[in-house]
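All protein chains but one are shown in place.
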Amino acid sequence: MTTVESAPAPSGPPPKQTSLSMKKALRSVRRSVDPVVGVWLAALAVTVLGWIVVTAQGGSFLTTANAVAILQNCVALGLVAVGQSAVILTGSLDLSVAYLISLGTLVAAETMASGGVVTAVIAVLALSVAVGLANGLIVTGLKVNAFIATLGMAFILRGWIEDNYTGPAGEVPVSFQRLGYDRIGPVPVSVFLLIAVAAVMWLITRRTRLGHHMYATGGDEHAARLSGVRTGRTVVIAHVLCSLCVGAAALFLAARLGAGAPWAGTEARYDLESIAAVVLGGTALAGGRGGVAGTLGGVFVLAVLDSVFNQLSVDPFFKNVVRGVVIIAAVAIYARPRRTPKAPKALKGGGSA
Amino acid sequence: MTLIRNLRGRALAAGAALLAAVLVTSCTSDAPAESPPAASGSGSTADAGTGKQSTFFEQAEYDRQLALAGETPEGPADKPWEQMLNPQMTDTSQYKMADPSGIELCFSNAGVFNPWRQVGLKNMRAEVKLHKEITKFTVLDAQGKDDKQISDIQELSARGCDALIVSPNTTATLTPAVKQACGKLPVIVFDRGVETDCAVTFVNPIGGYAYGAVAADFLVEKVKPKGKILALRISPGVDVLETRWSAAKVAFDKSELDVVDVKFTDGDPAKAKSIVTDALTRHGDIDGVWMDSGATAVAAVEAFEDAGKDVPPITGEDQQDFLQAWQDKDLTAIAPAYPTFQWRTPVIAALDILKGQKVPKEWKLPQPTITQENLADYLKPGMPPLHYAMCGCESMPGFPKDWGGK
């Protein structure tokens, strides 16, 4: 995780486009620095607090085993959340990720059982591209709200899974299971997969024209379109990128589970959890602000929390209460300084209120 | 203009899709037997209405379970959780602790996402309290996530537990993790199994085939030939539930009963009630209801009452609200059980193992059925509606209060 932590704080892409509205759309990007720092500070605070509480209870928190567990628990949610960041940045949303994960593990495990690992990886990524493309086209082409479009896609995938699979299926060869179980020193191999995917996504969003377009589209679709951004295409690509990340998560889970499971994605509520992690990481749900670095922080906070709960053997129902409070409180805390200066400015001259 | 044309095209496309979808649903109406994939494997009248057999169906295991159901278990008659069927004892001397007085027992739980598991966990905690030599009992809850349960198992096996109990969330997917843990400490698996025999013992009741068959045989006996049967299942793709249905399917296919509908309720009583109401509208009458679990049984009973019909023979589970309704309304019913007392056994097994005593390699527990004759024995007044009667917890300290009863 140190690699990610030491990643340079994103300073926002240089405004190459000279168009006025483009500038306006990009202005918000610079503001996104604060939440990233905020969420990593929060992660640090949760870790320290957890360490104090667990130690006070007679446990030991900062052990290698525990650190490994925390990192390991980041991977699946991290991969999904990185993908989710891409769509949310663009002003869209993906609620179909949970079922895509389930289907992905099934396709991966079944293909690996009959064909080879490479074929399986290609098959899963192809499936992901197809689903992402469908999501994107429904959102942009049919003008269906992303919430409904991807929820509908979730139902479609669910029916497909339930009609074709009656339980865990397929088998993952031991060689591929190493992705889920091996580690280099204290760091699980899969964490490198997460770092690699996150790094690629960070490069795409921060260092490419496509990335600028994503921020611009999410910030103000209308203004972006006026300044020549093909917003429709950008949204479609964001959905494809998201689904590819989800495909990677499915491959990782297949490696870890050793088989495909129809409820691999749904029982863990990856749809809502990933959105929570993204927002926890300071990305605005409406798009245009935030980024991958913050999302990883959000995922890390949730993983540390889980570990603390584990150490303290907290009642699972009470755990949900605390998670709910933490998610709301964290967003409330760093939503505040970012917005407060905005309000008076926007209301200048509005004396009647 | 292009914009408008595009919009119009979009409208047409969407409209066509919508119409097609509605038409598809309404056109298959009168021929459920021809309705697409589910029935594709079944052309013959022998299995009309029940669909194709689950890919999970294993004839050998089916035969074994039905044979086990007829066996008499060994062990104390009043403590079914200590009984065992056809035990093949295995030596555990290698796990014997030098000083079995300060035992730390660990448990990786799949989750407490349904009342059955909640009652079970209460049983297990109560069982732990009965044994003073267990000084620490750690439970990690995976909340239904396979991935988290794998980490939990890894964490627990690195934590210095003396024995590890695992209730796997998924059969296939936890196999690698359990294999790893087996190398480090004695492992006891219960409820669902894993695809390795490295665990010292695997505790489970007879199983889903026996469950489904008992319920189906009851209907075959009580409902007149050609009677219309409605089968209500929770959700597809859950292995322990697939076995229940596939056994019932075998029984129905052999009988002269007509299974008119097989529906999924998602375990939601409101949905179950709607399905039964619709089935009554559609088929006029229903002569028997088969269920793969009890959570929605009372809702089904009420659907008949609200429609002003007599409740036909119905199968349920040992859930309190169903047993209560059975007695109050004098139903013709049967309640096979997947007993929650099996949550006590792993603790007993763990202690046996740590004392070096022999345990069965597969600890098969009996799976009693609640019938009209023994209903009064199992129905305990004052228990909460979602309590499972076959908990074996009546004589434990804290009963009934800790189980929510009065």
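For reference, chains read A and B in written order, and residue numbers begin at 1 within each chain.
Definition applied: a residue touches a chain if its C-beta (ideal position, glycine included) is under 8 Å from a C-beta of that chain, and two chains touch if they have at least 3 such contacts.
Basically, contacts and distances are computed from a predicted model.
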item	value
The complex's invisible chain, by UniProt name, from "TonB-dependent receptor", "NADH dehydrogenase subunit M", "ABC transporter permease" or "Fe-S cluster assembly protein SufD"	"ABC transporter permease"
Among the chains presented, those that the missing one touches	A, B
Among B:85, B:112, B:314 or B:349, the residue in touch with the chain that has been omitted	B:112
Option touching the unshown chain, where A:145, A:175 or A:208 are the choices	A:145
Where the unshown chain meets chain A, residue by residue	24-25, 27-28, 91-93, 138-140, 142-149, 151-160, 162-163, 219-223, 231, 235, 272, 275-276, 279, 284-288, 315, 317-325, 327-328, 331-332, 335-336, 339, 343, 345-347, 350, 352-353
Residues belonging to chain B that touch the chain removed from view	3-4, 7-8, 10-11, 13-15, 17-19, 21-22, 24-26, 28-29, 32, 35-39, 51, 112, 114-115, 118-119, 121-122, 233, 236, 261-264, 266-270, 272-275, 277-278, 281-282, 295, 298-299, 302, 306-307, 321, 324, 384-387, 404-406
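By our rule, only the chains that are shown with their structure count from here on.
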item	value
Distance from the mean Cα position of chain B to that of chain A, given in whole angstrom	34
Of all residues in chain A, those that touch chain B in their complex	65-66, 68-69, 72-73, 76, 141-143, 161-163, 165-168, 171, 177, 180-181, 253, 256-259, 261-264, 267-268, 306, 310, 313, 316-317, 319
Chain B - residues contacting chain A, complex	10, 13-14, 37-38, 54-56, 111-112, 138-141, 143-148, 150-152, 154-155, 158-159, 169-176, 180, 235-239, 242
